[in-house]
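Missing here is one protein chain; the remaining ones are kept as they sit in the complex.
Now for chain A:
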Amino acid sequence: MQNESTPEIPLAADGRPLEQSLQRALRAQKIRAFLLVVPLLVFVLITFLAPIADMLYRAVDNRIVSETLPRTVEALSDWEESENEPPEEDVFIALYYDLFFAAENKIHTRLGSRLNYQETGMSSLFRRTGRRVDRFDTDELTDAFIDFDPRWEDPTHWITLSEHPEFANQLPETAGVWDDWTQLLIAEEDELSEEEPEDLIYFALYRDLNNIGQPVALMDNWSETVSAAQSFEPVSLREQFADADEDWLLPSVWGTIKRFSPTITDGYLLNAVDMQKTADGIEAQPESRQIYGLLFGRTLFMSLVITISSILLAYPISYFLTSLPMRKANLLLILVLLPFWTSLLVRTSAWKVLLQQQGVINDLLVWVGLVDDANRLVMMNNQTGTIIAMTHILLPFMILPMYSVMRTIPPSYVRAAKSLGATNWTAFWRVYFPQSVPGIGAGSILVFIMAIGYYITPAIVGGTEGIFISNRIAYHISSSLNWGLASALGGILLLAVVILYWLYDKFVGIDNLKLG
């Protein structure tokens, strides 16, 4: 018998273990069910998860530095900021090449803005230097080469040189620059043989010829060329850069470049929590620039206040609605949803009309005499305004889940409690309320998560005191164009929501959540 060892496993009619054949039977069903879900899954993945993943990646993405300044980043690896000296000449040379091509491609300003997020002044430094970099005094070397042999002026002469099999071996720097040069021309759809080589190619050649060990004749008249080049007057790029902008001699500028040269950075995330990366490691931002902690705290605190005031308002309303016959309750629910019929902007602006100092509420209070005309209440452009308007706007999201949960609580529970001797209050608190908690939980999570990310209403009625972190995110996305920081802030917000979710699950239980 094949099943001697495990006689207790029940067998199906065909002799297989029952469990196995059950699984086989269910598999087809599962696959079919899964196929039905696939379109939705793909849709969600593409339109929802992918953008979020992309956003989260932007918060740490820092490829721009090493892609724009590849040679500089490499050359800087031997330099330490702690020595408090600007780097050696070879770093300036690398920067010269990199910056030249970046300027040609017009991406040096982008790099400048990127680095400006970390240290102010970087943007103008790059912009200014970018303008100057093709007018450096390296043309002296160009002229020297051409004086020595006018053929160097001819692009075809260069092409011939570059086609020599030993070109890259003998003249590595020249070969690297030449490569980038040809690519630049291809991208600009120019003819290589018609464009006069730029100064930096002559400069690279000059450098290579001065560093050459065992020269191999790459062209005719080669050894003369080598010895001539070795007698040319050198050009100090360090001086050239310093000439373009003195800041290039500051170690801190180079420190910033070096610190932010890896392709992945924690710089945005640190900024998002009011920290920064300095030469001495990670430090808090100066007091005056610490705003995100305050904004996060305020956003969380105000969202909490909004959630609590929504609960306080929505609970009696929902309770009242459940005590009504279905028809009336449905009618009133439509009224609850009425605000959705007008645009969010209109509703928020309506609050502006109500809350401003010359607004309806103040007029009314003054007229009644509760408030003196001189001391009209300030209810707008501060936190009060944001809390009032947002509570109103988010209230339906609290009422709906609460109501749907309360509807399903049979009146017999409260009756049972009373028949067992509980007063109205005890019956409510011990029996009714615990059963309505899933509704409160669902409503709170909805309202809180929506509040935490709200930005139109705070922007309109919040003033400076009442704005949320989202307003800052919006600013970085559309005004300062610092998407990395915006993403980092968004990522932290997401993290906060996930943590809250987790806390909720831990203390209330996610299966206690009833959204309808």
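Here are a few things to note about the model shown:
Here is the rule we use: a contact is a pair of C-beta atoms (placed from the backbone, for glycine too) under 8 Å apart; a residue touches a chain by one contact, two chains touch by 3 or more; residues count from 1.
The rule we apply is simple: contacts and distances are computed from a predicted model.
For the chain that does not appear here, its UniProt entry gives the protein name "Spermidine/putrescine import ATP-binding protein PotA", which is one of "Spermidine/putrescine import ATP-binding protein PotA", "Cytochrome bc1 complex cytochrome b subunit", "DNA mismatch repair protein MutL" or "Ferredoxin". Of the listed positions A:Ala417, A:Ile460, A:Ile473 or A:Leu493, the one in contact with the omitted chain in the full complex is A:Ala417. Even with one chain removed from view, chain A keeps its contact list with that chain: residues 410, 412-413, 415-424, 426-427, 430-431, 434-435.
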